[in-house]
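Structure, as structure tokens:
One protein chain omitted, others in place.
For chain A:
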């Protein structure tokens, strides 16, 4: 007779739905809160800037400006979920940009080869730091603080204190190119719009499928209204954004790279055994190790991965500025880390999502962009960003305490 009470029954939905929607919303405020925050901030600046924010040119710029932060935030998310931190990413990014510049501009190495060497260098740098963190239990804060100084220094040395550039046009396309319009005439970029529609449809389809899968095992928690509203909104927003960008020059190349990274890493973190294990070691390393999980190796790999992504961001940034400067990347680690925490990750590890980190990065990006348009000085911009970070984390902690 206890059997019947323990089996969840999802046939009794209609009468309690409204109430359960509310309690569901309250229980999942952390996940929805950040999305609401982004929408609210975008709406605010859209109005405050008189519609400039979502103009196709500005939207495209917004994405280009934040691409390298987002790329690094994805790697940082894994590091933070695993219970660590990486302060060196800004310096590593600058260093790799300098390396690329020296190789391509000074030594005429083909940009493709140089790019591969740079990514490889990033991996080696990540491994070098991860080695001490994972196998010698040196706190990651200290190892990467050291790394930050070292690579800042090496960047200066590599560039001999000067800016090096410009890059060949082909290389610049990484950051400033747009995908060609294979269907229409290019104005608007029909191909970009088509990609947007297809991707939005795929996301919608996947969401529907995973919900029906969950329904089979009776583990559906999200009320249907929410499910429909959330996914409908994402679907429409994606199409609208691609429509906006198609009206300018289409989807930037970086956008495609970013979207692929987000998709792949979302999948890795939520669906693969490796992802599951990274969350487990961050949540409780001792329990994970006693469950047969090789925590040191996974930690090592997350740092190696971070190195590669920082290198990629370095290439994108150098290509965008069209020069490598000794100052490149300075302070970026803070933006990246802030994005991940705004996105709901926990300092203690074990909690956080790729999508959350990306939204966190966009919140920072939209605020930067919107405040600049409004002509707010860099002084107040910094203050406001700092307070937003604090508020986001306070909100998170309060929510957790309530639950």
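Structural remarks
The rule is simple: a residue touches a chain if its C-beta (ideal position, glycine included) is under 8 Å from a C-beta of that chain, and two chains touch if they have at least 3 such contacts; residues count from 1.
The criterion applied here is as follows: contacts and distances are computed from a predicted model.
Entry comment: the absent subunit's protein name, as recorded by UniProt, is "Multiple monosaccharide ABC transporter ATP-binding protein", drawn from "Multiple monosaccharide ABC transporter ATP-binding protein", "Alkylhydroperoxidase/carboxymuconolactone decarboxylase family protein", "Membrane protein" or "Hemerythrin".
Only one of A:162, A:210 or A:382 touches the chain withheld from this view, namely A:210. Within the set A:289, A:334 or A:373, the residue that contacts the chain not displayed is A:289.
The chain not shown here is touched by just one of A:106, A:201, A:272 or A:382, and that residue is A:272.
What chain A contributes to its contact with the hidden chain is residues 2-3, 6-8, 210, 213-214, 216-219, 221, 271-277, 279-280, 283-284, 286-294, 346, 350-351, 403.
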